[in-house]
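Next up is a structure, given as structure tokens.
With one protein chain held back, the other chains of the complex are shown just where they sit.
Which chain is which? They are A, B, C and D, in the order written, and residues in each are numbered from 1.
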Amino acid sequence: MIRSLFFTPGKPIRTNISTEEFPRLIRDRKGILWLDFFGEAPENAEPILKSFGFHPLAIDDALQETHASKVDDWGDHLYIVFNILNYKNENGTFESEIDELDVFLGKNFVVTYHDQLLPAIEDAWVACQRDIRHIQDGPDHLLYRIVDALVMSYMPLIDQIDAQVDQIEDQVFDHPRSEVLEQIFGLKRLLLTMRRILLPQREVLNKLSRDDYRVIDPKDRIFFRDIYDHLVRLHDLNENLRDLIGGVLDTYLSVTNNRMNEIMKVLTIITTFFMPITFITGFFGMNFFEPVAHLIGWTSQQAFTVILAIMVGLPILMYFWMRGRTWL
Amino acid sequence: MIRSLFFTPGKPIRTNISTEEFPRLIRDRKGILWLDFFGEAPENAEPILKSFGFHPLAIDDALQETHASKVDDWGDHLYIVFNILNYKNENGTFESEIDELDVFLGKNFVVTYHDQLLPAIEDAWVACQRDIRHIQDGPDHLLYRIVDALVMSYMPLIDQIDAQVDQIEDQVFDHPRSEVLEQIFGLKRLLLTMRRILLPQREVLNKLSRDDYRVIDPKDRIFFRDIYDHLVRLHDLNENLRDLIGGVLDTYLSVTNNRMNEIMKVLTIITTFFMPITFITGFFGMNFFEPVAHLIGWTSQQAFTVILAIMVGLPILMYFWMRGRTWL
Amino acid sequence: MIRSLFFTPGKPIRTNISTEEFPRLIRDRKGILWLDFFGEAPENAEPILKSFGFHPLAIDDALQETHASKVDDWGDHLYIVFNILNYKNENGTFESEIDELDVFLGKNFVVTYHDQLLPAIEDAWVACQRDIRHIQDGPDHLLYRIVDALVMSYMPLIDQIDAQVDQIEDQVFDHPRSEVLEQIFGLKRLLLTMRRILLPQREVLNKLSRDDYRVIDPKDRIFFRDIYDHLVRLHDLNENLRDLIGGVLDTYLSVTNNRMNEIMKVLTIITTFFMPITFITGFFGMNFFEPVAHLIGWTSQQAFTVILAIMVGLPILMYFWMRGRTWL
Amino acid sequence: MIRSLFFTPGKPIRTNISTEEFPRLIRDRKGILWLDFFGEAPENAEPILKSFGFHPLAIDDALQETHASKVDDWGDHLYIVFNILNYKNENGTFESEIDELDVFLGKNFVVTYHDQLLPAIEDAWVACQRDIRHIQDGPDHLLYRIVDALVMSYMPLIDQIDAQVDQIEDQVFDHPRSEVLEQIFGLKRLLLTMRRILLPQREVLNKLSRDDYRVIDPKDRIFFRDIYDHLVRLHDLNENLRDLIGGVLDTYLSVTNNRMNEIMKVLTIITTFFMPITFITGFFGMNFFEPVAHLIGWTSQQAFTVILAIMVGLPILMYFWMRGRTWL
Partner (left out) sequence: MIRSLFFTPGKPIRTNISTEEFPRLIRDRKGILWLDFFGEAPENAEPILKSFGFHPLAIDDALQETHASKVDDWGDHLYIVFNILNYKNENGTFESEIDELDVFLGKNFVVTYHDQLLPAIEDAWVACQRDIRHIQDGPDHLLYRIVDALVMSYMPLIDQIDAQVDQIEDQVFDHPRSEVLEQIFGLKRLLLTMRRILLPQREVLNKLSRDDYRVIDPKDRIFFRDIYDHLVRLHDLNENLRDLIGGVLDTYLSVTNNRMNEIMKVLTIITTFFMPITFITGFFGMNFFEPVAHLIGWTSQQAFTVILAIMVGLPILMYFWMRGRTWL
């Protein structure tokens, strides 16, 4: 789908402009053009992008999914790639994939190209149609609004992850179950993916807020700086969550290791208690003692008392020996 | 609660100034105004902050809890965010949360905004009312006093953690109990949180002590430098404690692993001693040997002596075999 | 094999030039010479390279396999080393080795030297013969085409590894088998080798796209910059895969550790259930109880009922005790 | 204790100067004054230091133990903090604490402040009294002598640790005992403490040898550079020892893990050998076989031979099965 929106001060906003008009409007310094390619096949988008005079390498990058945030300065326009983390949370299991938004930003136009539905784009589109204030500050300000919405949408995700980490932390000491392990590794992967998006995006925003680009009004840089600050904070929170989840994993492993020790201790204690006395019962169950007269003393009443004493006394002695070794 | 305090040289300190007067006083270059918002709802604070001409982005940041220390230079005033670690120590278990203090610092005013009770603010407030020396050196010096108190309050916490690490270290070699594990991971989390506060705060103080801000008297920079030195030291101590606690965790795991080995050795020794001889008792307990004449030799007096010899000799042989493998 | 290809504007492309002509053609500023040594013995190549006036240190480096990407600026020509990862995927097991491509790049010539068959070279060779567009933009552009093809050939490998990591991830939680371990360590080694190639190559391309070399047309730098961007992305993907595979290994170890715990628990439970009651059976199997009148009460009907009750009750009691310790 | 030492060229060295004279002598540009506070109470030292005109923040730092090496340039004097590792080696167990030496260095004076007895200070003090050559080169040279002695005193400690690491390494493969673990973690802690001292000290010496301080003669910088080189080397040795001790710990854990495996293998082999044949003995020990005619075939001579064959053959079969699984 190709959508277009053209604003000239003092005139109503035009939409659904025909493809032929684009090259003219994009050179109309008085108006502001927003062109949005959404899920459009590359072969349809390419001729339009070429007619705008964008560099072939930039068009190539835009039409392919390249998944790496960057900003290229082509003088009269910027080519910017943003990545978007598209996630779903189903009963505590997160599924995520990385989408891409390509932007060509000029003095009086912004061209957005994306395959997936992006709420940030939709909201800005509707807002622009309803109220010219959203577009009259220029394409750079419009871009700021879109990217700000994109970035702020990670905040609830961070909160959800934070809550889940808290919940896992509580479980780990009380009932370390193997499902917890699956959740921990799921969160680790999600945070890794997120970090992969945040770091280069932060770099892009840093450039937009510091470098001197012809198409960005210097007094608008403060807004990109604001998004940069949010990205710094998101990255810090992400790093912090990664540290926390790493700590939770260590805790989990230590706690299960500990339980294992406890269990082995019990196994050893039980075996150590019963093996010797079971041997004694076996000894006196041998057929030597049964019919034969010459062994009669071994199965007398006195012998039985001694055996009973050993069977009771041995475990007691072993108990104190184990206490001495601080097993109990 | 909105508190205010206005000092003009040669006049008594005014407090409880009405909201309407603020915009005038904040522009009065001769006096020094301290305005403190404590737990005040954002909707009450916003119009006042706006009437001072602060930048909307800075006001937004102040009214939201953003938890990331930074300093923004808006020319005629600085916007600074400080984080405060709020901790409770209950029987060796630390609970902590991160609070925030927002500061607008001008040539002749300081505006503080915070949700929680901060002893550093309270002490400075009382001191200013009692003695004009605390405020007459200007808002930057007043800020120095508040931040210095904030930062110094971490020192006792570091000492408490240090003492607890020492105590855990002693326990680990003598009685490695699983509660120790819980304490270790608790301290790790606390130190991680602390580090998260110290690092950006250090950066902020570094900027305050080095950069050339219009609202900070160059000769006062040495004081911010002093706080910066303290933060460097706190961060070093924190890193050191993190290293120590990491070492304690390694020790704990190694020691319990070692004990596990000891226990398994005992289990194996016991099993290896008794399994073969128990088998022998079982062998001679079989009904073959009982009534049947054709096996009578197997249960004779001589056979019994041989069996006894094996039952005594086998464990002795095994004992020496195990010594040869350096198990004992 | 020594192949040569000489292009002069307006004339047909010459191939199979005799060795004697090289020194003259290489100085012919109007033409473009491409000389390709493929699997040629060093002793044959050396005199030719020397006749071109290349620095002896550079020729030494080219004739030996040195396996380290670098670019040396000798003023009128560049000496560049590229590494190529040569891999085979046999049923999920990757075998890889590092090949080398040495390039001497001048204003009007490019000399390539390699031991293995390189598809990127072959394709460029065929393309140049078919269509002069591939060579008329100068040797630097020709080099760009070759290196671009080299670098892009890693993309399918990355995709294969990615797919295999996904597949291993699924297996790990369901059936952690020891073959998985072999695959994990195989991929780790492959990614390590790949990283060793990508990092210095990236540095070389960075230099080619930024530094001011006499033999590279400044307006062609953007193409090397494009390859550099691809290498950055490949390196990011590699790092990401290394993180993922590291996570998979951690998962594998944690999951098998967990299973081990489960198994040990079962062993302990079985042993703890049966050891005590087996002892009781042994006790009443002793010959004390058989013929002798003075112990007749021990084997009465009542005693039997008590023993049966103990044999049934003890495991039940232990079951509840174990539940209390959250083993079950 | 407050000690003083005053040198004027051509005159005998004066000691035990009265407190009142200090402010005059410290301003006497012709002489060189060394004032040493050793274990002196802060309340006694403070007025003297103040009378010299040192900055209150520097005096505060000197009177408190702050444990962080640094150098502050106050123009006409430097304030320098050195840390000293105070260690005792008792039968291979090291005990260590961090002491502090504060120095005020001027054009013609050096003031040292420390709580503990420092051999480096004592030696320099005695040497100065005996021979004016040690003081006539100026306070900066005197400081060099003291710090050089301080730093060189770590060398024997490094050697001791080195020897102990060697000794532990030998033990680990032969007799991995749990006392070794205690020694390893003790050394790790000691090296960590040492590192904490060396790193900031190195930074301080780097500054002294590079920066342009008014009170340090440029031609004396080479001496501080020499100490800096020693600190670089000490730090390298420390890092290397930390790597080695880390490797020893890994070795220890791997070796004990290995032994554990061996032991478990033996346990499993013994159990696997004897459990089945013990079951068979139990089977034929059941009372079914004893008096009852209908089972008489089960306890015949032939049956006994078969049973004996199984009891001998089963372990032999298992032995080969285990070899097939490469357990033996």
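Operating definition for what follows: a contact is a pair of C-beta atoms (placed from the backbone, for glycine too) under 8 Å apart; a residue touches a chain by one contact, two chains touch by 3 or more.
No experiment lies behind these values; they were computed from the predicted model shown.
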| item | value |
| --- | --- |
| Sole residue of C:130, C:189 or C:323 that reaches the chain not shown, by the stated touch rule | C:189 |
| In chain D, positions touching the absent partner | 173, 222, 226, 229, 232-233, 236, 240, 243-244, 247, 250-251, 254-255, 257-258, 260-261, 264-265, 267-268, 271-272, 275-276, 278-279, 282-283, 285-288, 290-292, 294-295, 325-327 |
| Absent chain, residues of chain C that touch it | 57, 66-68, 70, 175, 178, 181-182, 185, 188-189, 192, 196, 249, 252-253, 256-257, 259-260, 262-264, 266-267, 270-271, 273-275, 277-278, 281-282, 284-287, 289-290, 299, 301, 303-304, 307, 311 |
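Operating definition for what follows: only the chains that are shown with their structure count from here on.
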Components of the interchain contact network lacking chain B: A, C | D
| item | value |
| --- | --- |
| Interface composition of copies chain A and chain C: same or different, split at half | different |
| Centroid comparison with chain A (C-alpha atoms), farthest chain | D |
| Intercentroid distance (Cα basis), chain C paired with chain A, Å | 25 |
| Intercentroid distance (Cα basis), chain C paired with chain B, Å | 40 |
| Residues within chain D bordering two or more other chains | 285 |
